[in-house]
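Only one protein chain is missing from this complex, and each of the others stays in its spot.
And now, chain A:
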Amino acid sequence: MKVALFVPCYVDQFYPQVAIASLQLLEKLGVRAHFPKQQTCCGQPMANSGCEQDAKPVYHNFVDAFQDYDYVVGPAGSCVYHVRKHFNIIEQTPAVQHVRTNTLELFDFIINVLGITEIPGSFPHKVGLHLSCHGQRGLHQANESEMTPVRDGQLRRLLSGMQGLELTELTRNDECCGFGGTFCVSEAGISARMGQDRVQDHVRNGTQVLTGGDMSCLMHLEGIVRRQKLPVHVLHAAEILNGVIIG
């Protein structure tokens, strides 16, 4: 099985530790992932801004970088969703179709392709799970509160298998954090307010470590946590599952 690690542009530049944790976690689970260095970005920032046509060369670069792999795995639900859903505007060659179908979010890959539902480890902290909208409603990785009161999902299951880890219960389980890609600057006021409300829900319910499967939401929430100097650590779930120790 040839697996490529897809490291979204902002993760590559600002959160290398998340990509390293993803790589090491996969290795612990028996998968040696390669990092094709031709990769850059999935093109979502342009497309979400209404400039889908401008993004086409970026889509082609993505397909070129990953077409030779069986699976493309990335620690960011939103980017994965974009590749799967919105690469429909370029010619659907076998390579494009192959890449779209086989680009998977990290935990989706671990659970559904590797068939692993429990990862041994210990993390004795109160953890608040942030469900990313694109992971949850786009890739169906967790139940939606619009449909059912039952709170379940891939990441919830993986995290609850960690020793000592206690998941906090939020007042609004799956409300959007307000990042929204370029929304965070084009509607900066609302975006900031949504993020502040989201962080408050965690703080109120006792979250010590805020985590999730999508680094873009976490980048926004971390920005608020740091601005407000709150006693909350923000970590990608790959870091927790890979055995990070917080001091």
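One rule holds for everything that comes next: contacts are C-beta pairs under 8 Å (C-beta built on N, C-alpha and C of every residue); 3 or more make two chains touch, one makes a residue touch a chain; residues count from 1.
Just so it is clear, contacts and distances are computed from a predicted model.
Peer 1: Pick, from "FeMo cofactor biosynthesis protein NifB", "Lactate utilization protein", "cytochrome-c oxidase" or "ABC transporter", the protein name that UniProt gives for the chain of this complex that is not shown.
Peer 2: For the chain not displayed, UniProt's protein name is "Lactate utilization protein".
Peer 1: Which residue from A:S122, A:S160, A:S186 or A:N205 sits in contact with the chain not drawn here?
Peer 2: A:S186
Peer 1: Given that one chain is not shown, which residue among A:G121, A:G223 or A:G243 touches it?
Peer 2: From the options A:G121, A:G223 or A:G243, the contact with the absent chain belongs to A:G223.
Peer 1: What does the interface between chain A and the hidden chain look like in terms of residue numbers?
Peer 2: Residues of chain A in touch with the missing chain: 7, 9-17, 19-20, 34-35, 37-41, 43, 45-55, 57-58, 60-61, 65, 86, 133-134, 137-138, 144-149, 172, 174-176, 178-197, 219-220, 222-224, 226-227.
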